[in-house]
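As you look at this complex, bear in mind that one protein chain is not there, while each of the others sits in place.
Presenting chain A:
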Amino acid sequence: MDPINAFVLLANFVLVPALAYGSQLALGALGVTLVYGILRFSNFAHGDFMAFGTMVVILTTWVLQAAGIGLGVLPTALLALPVGIVALALYALAAEKLVFGFYRRQRVKPVVLVMASIGVMFVTNGIVRLIIGPGDQRFEDGGRFIFSVREFREWSGLAEGLALRTAQGITIVVALVVMVALFWFLNRTRTGKSMRAFSDNEDLALLSGINPDRVVRVTWILAAALAVVAGTLYGLDKGFRPFTYFQLLLPIFAAAIVGGLGNPMGAIAGGYLVAFSEMTITYAWRRFLGHLLPEGWTPEGLAQILSVDYKFAVSFAILVLVLIFRPTGLFRGKAV
């Protein structure tokens, strides 16, 4: 029986990675949920928007690195973030002007906008592959660890080790800052309140003199900023590959729907819920159980519920369960 080592092991392989991954999903889901709540459609291009913005961040990072500009122990990508946000915001506004706005003016049903977003998704996907290629890109630099397994073992004297990578630490801190800033914006500023009002009751917002075009524009800019931050943090943590970002759509939508589409608080809770479910279900619990069970009781197998290859099945299962039993999500968003 060794609960401390069991906990450290769990923290190293499940808690910390899930916290980081959950933060990335939460930021992605926030973008999806904002667009859904205010523009009233599920934007399937969001994953590829993340890829587009992250691509700009990577290219900018390379330019900065070549010029010898960096942030020391912090990744240079943080410096490149604003460039990516501006680029993706302009790209999203262009998509609004050329595609979404055209359909919105005709007051089409949301499903038409969803279909249009799939078109935008394919185009964006093509652009990203054309510019940066379909392969893996690593752009993490600066210090790799805040503390490593070895440092932790020497400090604590435990058998098990715990590492906190810089990318994970930054993810958690940045996500927290962005979430607080977003809630401050939505709840405290005149523009933010007008966006919530528009989301609540579009007709009454118009009767109150709220300019719908401005609400739409600000929504895209916010969604773009969230997408770039989420994409960059994910890329720093796990590396960048365009196809992976497309695949992220599933856990991101699962997170947004679990929390209740259109509800920002729900998107955050959903992000962590999906991440923790995925991690715990695909984790091999053998060693953890070995620490907790009496000598000789350690299971023969890996004690893993699902192989990591099937991690998307977890998101999918959560999605199906929520849609069957509680379609409005845990936090009562708009019904899907």
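Just so we're on the same page, a residue touches a chain if its C-beta (ideal position, glycine included) is under 8 Å from a C-beta of that chain, and two chains touch if they have at least 3 such contacts; residues count from 1.
As a working rule, contacts and distances are computed from a predicted model.
J.: Given the options "3-isopropylmalate dehydratase small subunit", "NADH-quinone oxidoreductase subunit I", "ABC transporter ATP-binding protein" or "MoxR family ATPase", which would UniProt use as the protein name of the unshown chain?
T.: From the choices "3-isopropylmalate dehydratase small subunit", "NADH-quinone oxidoreductase subunit I", "ABC transporter ATP-binding protein" or "MoxR family ATPase", the unshown chain carries the UniProt name "ABC transporter ATP-binding protein".
J.: Considering the whole complex, which of A:43, A:194 or A:282 touches the chain not shown?
T.: Residue touching the absent chain, from the options given: A:194.
J.: Using the touch definition from the top, which of A:69, A:111 or A:204 touches the missing chain?
T.: Touching the chain that is not displayed is residue A:204.
J.: Residue by residue, what part of chain A touches the chain that was omitted?
T.: Residues of chain A in contact with the hidden chain: 190, 193-194, 196-197, 199-201, 203-211.
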